[in-house]
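The complex is shown incomplete by one protein chain, all other protein chains being positioned as in the whole.
Presenting chain A:
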Amino acid sequence: MQTATNLAPDAPDLKSNRLTLRYVLQHAGIGLALLILVIFFSIASEHFLTAGNITNILTQITINLILAVGMTFVILIGGIDLSVGSVLAFAGVVAGKVITLSGFSDGTLITMAVLAGLGTGVICGLMNGLISAWWGLPSFIITLGMLNIARGAALHVADARTIYSFPFSFEEFGSIMIFGVPILFLLALALVAVAWVVLNFTVFGRMVYGIGNNEEAVRLAGHNVMFYKVGAFAICGACAGLAALAYMARLNISSPIAGIAFELDAIAAVIIGGTSLAGGRGSVLGTLMGAFIIGVLANGLILMGLNDFMRQMITGLVIIVAVIVDYYRARFSTT
């Protein structure tokens, strides 16, 4: 049959050397960049690769990592959540109010505070998702509104004051180390693992990728697109609530002005990690790498004696480079 030979004229293209380059970009790129950074800073500063400093880095990236995991879901469906920093503050002061109530045992207070913090985050996320999905409005604007609402609510609830003197067992928990690794970081790592399983092995995860790639095809295949979109925002809100609890456990305060501009670092971690801002492509393991790159850069540059302003400039540069790399990645996967 003459027809059998020309059935797939463009298939070999994908299999030739382009695939290798694409493969490198997609899988090794971020890890490789992180490795180079670590080697560079190890040479540049004798303090970098010490146990104490590594603990430092892990502590510093924990909150951003938790926020970035939730952000990964939202960016994968093709949205964005600018409100996570403010929601962190709001969930924090709500949990802080609850945990400082009198007349309950420490265990009860901690349980109630965890539920209150998570609940506040989920409610904010649900509102973001429901409003943007129901009216088909850009989540950029809706979450920008929520950024202000949650910040105002946090200041209002806390009466613009910092809340402190939490139960002793709660404060103690936040400083537990296991072989030099902060327990809060381990919990964040567990969150990454859970998110990875959800995204790769559940129907929910498949829909998240599907909607980000081609929402109309998913809708015409009979799936409830709105449910999954709202779900992604609710997960992002829940992560903001979790981040608030981690913040409280680490610093032993909850502050209505906590988390300002945290959304930017979270988005940066997701993008540096190779998740496409257009949605549908990326992974939460990349996000883990992205959070590490931001944390290692910040730590290493300061150890090298650069001031915080320089650090900020270089982090910004890395974000731009990551997006340019993503541009080429997208081109390789469509040609």
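Here is the rule we use: a residue touches a chain if its C-beta (ideal position, glycine included) is under 8 Å from a C-beta of that chain, and two chains touch if they have at least 3 such contacts; residues count from 1.
Simple rule for what comes next: contacts and distances are computed from a predicted model.
K.L.:
Given the choices "Ribose import ATP-binding protein RbsA", "siroheme decarboxylase", "Gluconate 2-dehydrogenase subunit 3 family protein" or "SNF2 family DNA or RNA helicase", state the protein name listed in UniProt for the chain not shown.
P.N.:
Going by its UniProt entry, the chain not pictured is "Ribose import ATP-binding protein RbsA".
K.L.:
Hey, which of A:52, A:103 or A:222 is the one touching the hidden chain?
P.N.:
Touching the chain that is not displayed is residue A:222.
K.L.:
Since one chain has been left out of the picture, which residues of chain A touch it in the full complex?
P.N.:
1-4, 6-11, 14-15, 201-204, 206, 209-210, 213-214, 216-224, 280-281, 333-334
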